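With one protein chain withheld, the remaining protein chains of the complex are depicted in position.
Right, subunit A next:
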Amino acid sequence: MRRPDRPPRPARRFRLAPRRLVVLLPAWAWLALFVAAPALVLLGIALGEYDTGVPPFRPPLGPGGAWQGTLANFAAVATDPFYRDGFLRSLLVAFATAALCLLVGYPMALAMARAPEARRTPLLLAVLLPFWTGFLIRVGAWIGLLRDEGWLNGVLRALGVIGEPLPLLYSDLAMYVGMVHAYLPFAVLPLYAALARRDPAVEEAAADLGARPAVVFVTVTLPLSAPGAAAAFLLVFIPAAGEFVIPDLLGPPEAQLVGRMLWGEFFQNRDWPLAAALAVALLAVLILPVRLFQRLEAGR
């Protein structure tokens, strides 16, 4: 209960204003310096030109603010089939990875949501634990499993299934296995959250009215979990589209993806403006899925 001699609310909010600044000012300063400024610098250097100096580019604004920028980097990214194919392939890989994660993750999330209350937290931790064991370590384990003299080929040979080792590592197969392994927890969590919230009474009602379990699943459970499934798909798709490490360590050496092209332009060719243009293009491609994801999150 508010005492009558307390100032009314709007007055207090006004009184707090300087205190708000103590919170807001450092936060704004940080965000301006480390989030907004880098984006602007990135865009600026994408408009610059490759040069053999240190740093290896000519900025778009010359001495005295004279414009000397160029759209050549963006033109190269948009028209050169090498980059275009890289973008298409990256989106395909991201799409396939997200679809595979849904396929593998959905039954896992469903079984977790249907498990007795006491077993849910341990199961959730079990799905999360691999996430905490080090990303590179897990990729390294797949190298040990899949390479020519690796564990899987050893087992297959011992069983007499194959005579010569299968070339499993440095292939699309190895890349997808590594991608799904790394991103699966991202898919399981939102799926589990969506399925755990569902009301079992709706499914029971459908069953009581004579629907077979498969029909209940397709007509009730699946539609109810659709927003969660969409969130899970995007949560995998967005980072997977720019993924660099897994294709580089497990995938075929010749496969060019955006993350790899950007990395190569930057570290091998030292063409910073082109790398920046690739980054801006990747952002432009991902804006739609990112907005979609934010919509879904806001709608919950």
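In this section, contacts are C-beta pairs under 8 Å (C-beta built on N, C-alpha and C of every residue); 3 or more make two chains touch, one makes a residue touch a chain; residues count from 1.
To be clear about the criterion, contacts and distances are computed from a predicted model.
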Remark   = In UniProt, the chain not displayed here, chosen among "Putrescine ABC transporter permease PotI", "Cytochrome (Ubi)quinol oxidase subunit III", "Formate dehydrogenase" or "Potassium-transporting ATPase potassium-binding subunit", goes by "Putrescine ABC transporter permease PotI"
Key: Per the touch definition above, residue among A:165, A:227 or A:242 touching the missing chain   = A:242
Key: Option touching the unshown chain, where A:76, A:96 or A:145 are the choices   = A:145
Inquiry  = Just checking the interface: what residues of subunit A touch the absent partner chain?
reply    = 1-3, 6, 12, 16, 19-20, 23-24, 26-28, 30-32, 34-39, 41-42, 45, 55, 104-108, 110-112, 114, 121-123, 125-130, 132-145, 147, 149-151, 154, 180-181, 184-185, 188, 213, 217, 238-239, 241-245, 248-249, 258-259, 262-263, 266-267, 272, 275-276, 279, 282-283, 286, 290, 293
